[in-house]
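Excluded from the complex is one protein chain; the other protein chains are retained at their positions.
The chains carry the letters A, B and C, assigned in the order they are written, with residues numbered from 1 in each.
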Amino acid sequence: MTTVESDRAPIIATANDQSMSSAALLRSWEAKPGIGGWLSTVDHKQIGIRYVVTAFLFLIVGGLEALTMRLQLARPNQTLLTPEQYSQIFTMHGITMIFLYALPVLSGFSNYLWPLLLGSRDMAFPRLNALSYWVYLFAGIFLYSSFVFGKGPDNGWFNYVPYASLTYSPGPNIDVYALGMVLYGISTTVGSINFIVTLVHTRAPGMSINRVPILVWGTLTASVGNLLAVPAVSLAFFMLWMDRQVGTHFFDSSAGGQPMLWQHLFWMFGHPWVYAIVLPAMGIVSDGLPTFCRRPLVGYTAVALATVTTMVLGFGVWVHHMFASGLPILSLSFFGAASMAIVVPSSVAVFAWLATIWTGRPVFTTAFLYFAGFILLFVIGGVSGFMTAAVPVDWQLTRTYFVVAHLHYVIIGINVFPVIGGVYYWFPKVTGRLMKEGLGKWSFWVMFLGFNVAFFPMHILGFLGMPRQIYTYSDGLGWGTPNLIVTIGAFVFGGGILLFFINVILSLKHGAPSPPNPWDAASLEWSTASPPPVYNFAVIPIVASRYPLWEDKMNEDDGASHDSNRSSVAAGMLLDQGRETIGTTLLDAEPDVILRMPGDSYSPLLAALAMTAAFVGLLLHSYLVFGIAFLLTLLTSVLWLWPQLSLYQREPSHE
Amino acid sequence: MDHCAARAGMGMLAFALLTPLSGCRAAQGGSSMTAQSTMNLPAESAAGAVPLGQLAGAPAETATSLSIANPYEHNPQAIQAGRQLYLQMNCAGCHAYNGKGNMGPDLTDTYWRYGGLPVQIYNTIHDGRPQGMPAWKRALPPDEIWKLVAYIQSLGGTVSVSNYEHARQGDRPGDLIAPEAQAEAQP
Amino acid sequence: MRPRIAMLCCGLLAAPAATWAETPMSYQRTFGPAVDPVTRLAWGLGTVSLVVIVVIGVLLLGSLLRRRDAADGDSGQLAVRHDGGGMAWIYVGSGISLVVLTGCMVWTLIVTAAVARPPSPPLLTVQVTASQWWWGLRYQGAQPDRTFTTANEIHIPVGQPIRFELASADVVHSFWIPQLAGKMDVIPGQTNVLWLQANKPGTYRGQCAAYCGVQHAHMAIFLVAESAQDFAAWQNHQLAETPMPVSDSDRRGEEVFQGHCAVCHTIRGTGSAGHVGPDLTHLMTRGTIAAGLLPNTPGTLAAWIANPGSLKPGTHMPAQVLSGSELKAVTSYLTTLN
Partner (left out) sequence: MGRSASTEECRRRSRGLEGSFFRTSHSCLRVEYLSSLFDRFHSKVLFACCGLLMVMSSSCKRSEAPIPVNRPYETGNASFTGATLNSAPNDPPGEWRSQAHDYANTRYSTLDQINTGNVGKLRIAWTFSNGTLGGQEAAPLVVDNTMYVVTPFPDELYALDLTLPGEPIKWVFKPNPSPIAKGKACCGPVTRGVAYANGKLIYNLLDDHTVAVDAKTGKEVWRIKMGNVETGETMTMAPFVVGNKVLVGDSGGEMGVWGWIAALDVDSGKELWRAYSTGSDSQVRIGNDFKPFYDHMKGKDLGIGSWPAGAWKHGAGSVWGWISYDPQLNLIYYGTSNPSPRVPDQRPGDNLWTSTIFARNPDTGMARWAYQTTPHDRWDYDAVNEDILMDLRVDGQLRKVMVHFDRNAYGYTIDRATGEVLKAAPFTYQNWSSGFDMKTGIPTVNPDKEPHPNVKLVNVCPPDIGGKDWQPSAASPRTGLVYAAVFNMCMDVTDNDVSYIPSSPFDGMDMKRYPAPGGNLGEFIAWNPVTGKKVWGVKEVYLTMSGVLATAGDVVFYGTTDGWFRGVDARSGRVLWSQKLGSGIIGQPITYLGPDHRQYIAIYAGVGGAATVHVDKEAVKGFDFPAGGNSLYVFSIDGDSMSNGQSQLGGMDSISKKSPQSGTSEKQ
């Protein structure tokens, strides 16, 4: 960021949404009206909402795929689906849920919430933020476009070679998957960078690193993890595409390649990824629970550290997906032990949550139910993971329905439940209306019941030796009854989700209007209006504790504090000369610089379109299309980077 | 909830999901499903009607039967299946793993002793040829042979039906043609 | 919610116990030293896991339903309690977890070491070649000429460790006979080794456990553990060449086989030596065809030859163009291969 000599001392003012300055803020922040504004906006709230909505749409598609599979498996020797259809469905189900729902929905939450949680006016790179979303959307469409070519990916989401090689999967479906994942990787990567820089740079003054909400810790850890993990998978998929289309032999043993290379590369990414899609969700719980338990989270530091530790360990355990691939026993034992070790940070988190509830005074809202229910599912998913970490036991468990049960407890239990809880929790903030509690409780219980009926018996199916990814099974293996129960449970669970969506739609129209802070919560987002103004905060709040909105209440207990170390949300820096927010230092969040934020722009959308076109070109072997699209990408980046006087930064004067 | 209602619901849901998917198989053409791929094959008799012998020797009136197209042409699944057959039936032993020939002729060049049209290659495989090419008519069902032909076509040296008349005169696409020759070429 | 869940779980746990006999793939009871310690470990860890779930469940329930003292419950007004309490939970909880965990780790390592290699050197090596979608088996004899090939049905002597060398002809598969040993992947370009031992005579079912294509679901394998004598007898029988067909129809069938089938299948002694499909030398000694898909009867054989794709969609075996009489002849010929 370039700087010019003339400094400016930010005016300290008190927030007042009727003031002149607010009008000025509105002028400079709000998007152009109409479709143009909609396409060009870089407002993190807009983008966050789009992320969440898109992710939920993919959730519905993936869910329907799941239900179809359950119909096929309900009884032995069903012929509802052909083997080929089944393969495509279970593959797309995995791809959809893991790539197109689980992470994006969390990115959505974080996108929407971060600046509000951090007392800032936008993410550090608003346009990068928009790009990340558009690329995600197009990548999703790209992946599903495979059906247009007559066949979707059909090799499971981990897509082992050599089945994924041209010899055994000649169709374009695997190319679509490979290229789609490389494209998708771009979205994830830029998103992660954005989160990291945002945390480093744009927290409100005083929000030192030990005061940020756990959700921020979770997303930060996930982002760093993604930055390190995604390159592995992008590389792997690109190598696969080269093997298929350029004639290289990275994975072809008969030409000097090595099939195991794929498994290593994929799981080096795959395992950290699993943590990337649960840690932020755990963050949601860690921030939500205290609100409803009417007390701060027990062991904030411990939980924050546990979050980071989990991810660090997560990078050293990828081999536990490959225990049966004939690797040396010694290394297996090491990776097994490392995988078990993850129990420790997890238990820290669990007991922190338990303690929070135990020592608090829970208010039984729907959101709270989701958070509390989550804890049990987290434990069940955790211990089943702990069992698969035992190498010799895993030789039996792996690739059976036990693993299917495990990963659904982990991903649904630790991702879906907190996310939906999170929706109930922040819905009023986002829409200005409260969701219906009665229907909400129903949706929770139906989901919770259905979920356990659907997925707990899968453990037993695993013990009964049912392998995953089989499109049918013959009679007399004892798998019939549990499968029927699973199918029933699956539909109940689906019903629960349906209730939730109904609730969302109803509440959007008829929900009770919500005050700025309906739950009397403690973090900054509740200090501004519901829904928040486009500029988030009329004045940048100044933070003095982890729970800025609870300081008065908590200090009733110990009157030991003075106004000096109180957070100030009413009065703060008024930055109303164009799109501005405050940049602060890494650790202590001292005011450092006034950041001029870029305005709305089409370049993210154009760049995303151009990139996608380039990948389409590769897919169709039309190197002309690729070339043109590549040039367009460069052009849009030039447009993007074109210097704007309005973006010159000025430093505040210190006295 | 009510059972029948639930079942009905499931059914409808399944139907809704399957309609888009049901497209897949048709579009896949020669997937590994032998049952369905035996359709739309030319009748044995039709292919059999094509005389053996050199391109140049093939009398014109058989051009119709010569124009029998390979149902699997450009079908990626069939080409890979054909490649597997090429290895499993020991074709590589004579024509080499890269198809460039060794004991048997090069299959990647444009010279074909017995004609480079799909149906001529079909016949070569089906009936064998005098200089050591075995006949596969009993071992390989017709659509397997067509898959082999599809693979051989994918090697690039074969003659397309559209280009047949030119090929028999030794022209290649893009060749210059002297006006006189042009005149004579008119039937 | 808890009671309902609990009931449900108990019900589900009971279900398999009831239907134990009909669960050939269940590994809750196992029958060989290569896996028995693992089964004990699995039950152990399983119990630990269940205990953990119950304990946490109870604590959670307790924390939810526990009566709060009225003192600070002032008029539903959302006061916030601020006390540093609760850290003890983390210390104690994590502490206990750590202890239990360490115990489990040690136990796991012990078991891993125990099953890593057989107690005594295996007396027999079976080379398994996995293909889409069947299992090729080659028995390594003491002398080369005691080496023979069969498919989809393993026979072993009881009470002896057997060594399996696993290779793939195409994609990744996974060799798994749950009641005798854990999985071992079959990966192209490398030979993985597995050992197992059956202490109880009987037929054990296995199945490919790694997705290997459309018919992954129909890639079963059977292992027959029998007494040393029975095994020796079986082995000698497998080594014998099939007698030449006698009846005219069978001779006709043999001729059809040579013409239509021999490029892919082997029947030792007839000059057919195809390696693409299963070796059929002693076909009728096997219980099933098409890798466990169908019982091995003349009827199913004929149906299978007539149109394999309809029974096993996607199978690589093509439908042969056979006249009715040819089909009849070849089927009756095949039924003589015992």
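In this section, a residue touches a chain if its C-beta (ideal position, glycine included) is under 8 Å from a C-beta of that chain, and two chains touch if they have at least 3 such contacts.
Keep in mind that what you see is a predicted model, and the values were worked out from it rather than measured.
For the omitted chain, the shown partners it touches in the full complex are A, B, C.
The hidden chain makes contact, of the residues B:68, B:89 or B:117, with B:89. Screening C:155, C:268 or C:286 for touch with the missing chain picks out C:268. Contact with the chain that does not appear here is found for just one residue of C:50, C:64, C:87 or C:239, C:239. The set of chain B residues touching the chain not shown comprises 87-94, 97, 102-104, 130-134, 139.
Contacts to the hidden chain, counted on chain A, fall at residues 253-256. Panel shows chain C; residues 138, 140, 143-149, 167-169, 188-189, 191, 239, 241, 262-264, 268-269, 271-276 of it touch the chain omitted from the view.
The working rule: only the chains that are shown with their structure count from here on.
Taken as a graph of touching chains, this assembly is complete, with every chain in contact with every other. Central chain assignment: A. Criterion: smallest distance from chain C-alpha mean to the mean of all protein C-alpha atoms.
Here the chain pair with the top count of touching C-beta pairs is A-C. Note on chain placement: the centre of chain A and the centre of chain C lie 37 Å apart, centres being C-alpha means.
With centres set at the average Cα position, the gap from chain B to chain C is 40 Å.
Mean C-alpha positions place chain A and chain B at a centre distance of 49 Å.
In chain A, the residues that reach two or more other chains under the touch definition are 82, 84, 167-168.
Counting partners per residue, chain C has 214, 313-314 as the residues that reach two or more other chains.
By the touch criterion stated above, chain A contacts chain C in their complex at residues 82-84, 87, 154-156, 160-163, 167-168, 253-254, 257-260, 294-296, 298-299, 302, 324-326, 329, 332-333, 336-337, 340-341, 343-344, 347-348, 350-352, 354-364, 372-373, 375-376, 379-380, 383-384, 386-387, 390-400, 445, 448-449, 452-453, 456-457, 460, 463-473, 476-478, 481-482, 485, 520, 522, 550, 553-558. In the complex of the two chains, the chain A residues touching chain B come out as 64-65, 67-68, 71, 80-82, 84-85, 88-89, 147, 149-152, 166-168, 170-172, 491, 495. If you check the complex, the residues on chain C that touch chain A are 1, 4-5, 8-9, 12-13, 15-16, 19-20, 22-28, 35, 37-39, 41-42, 45-46, 48-49, 52-53, 56-57, 59-60, 62-64, 66, 68, 72-73, 78-83, 85-90, 92-94, 97-98, 101, 104-105, 108-109, 111-113, 115-116, 132, 170-172, 174, 176, 178, 181-185, 187-190, 192-193, 205, 207-217, 313-314.
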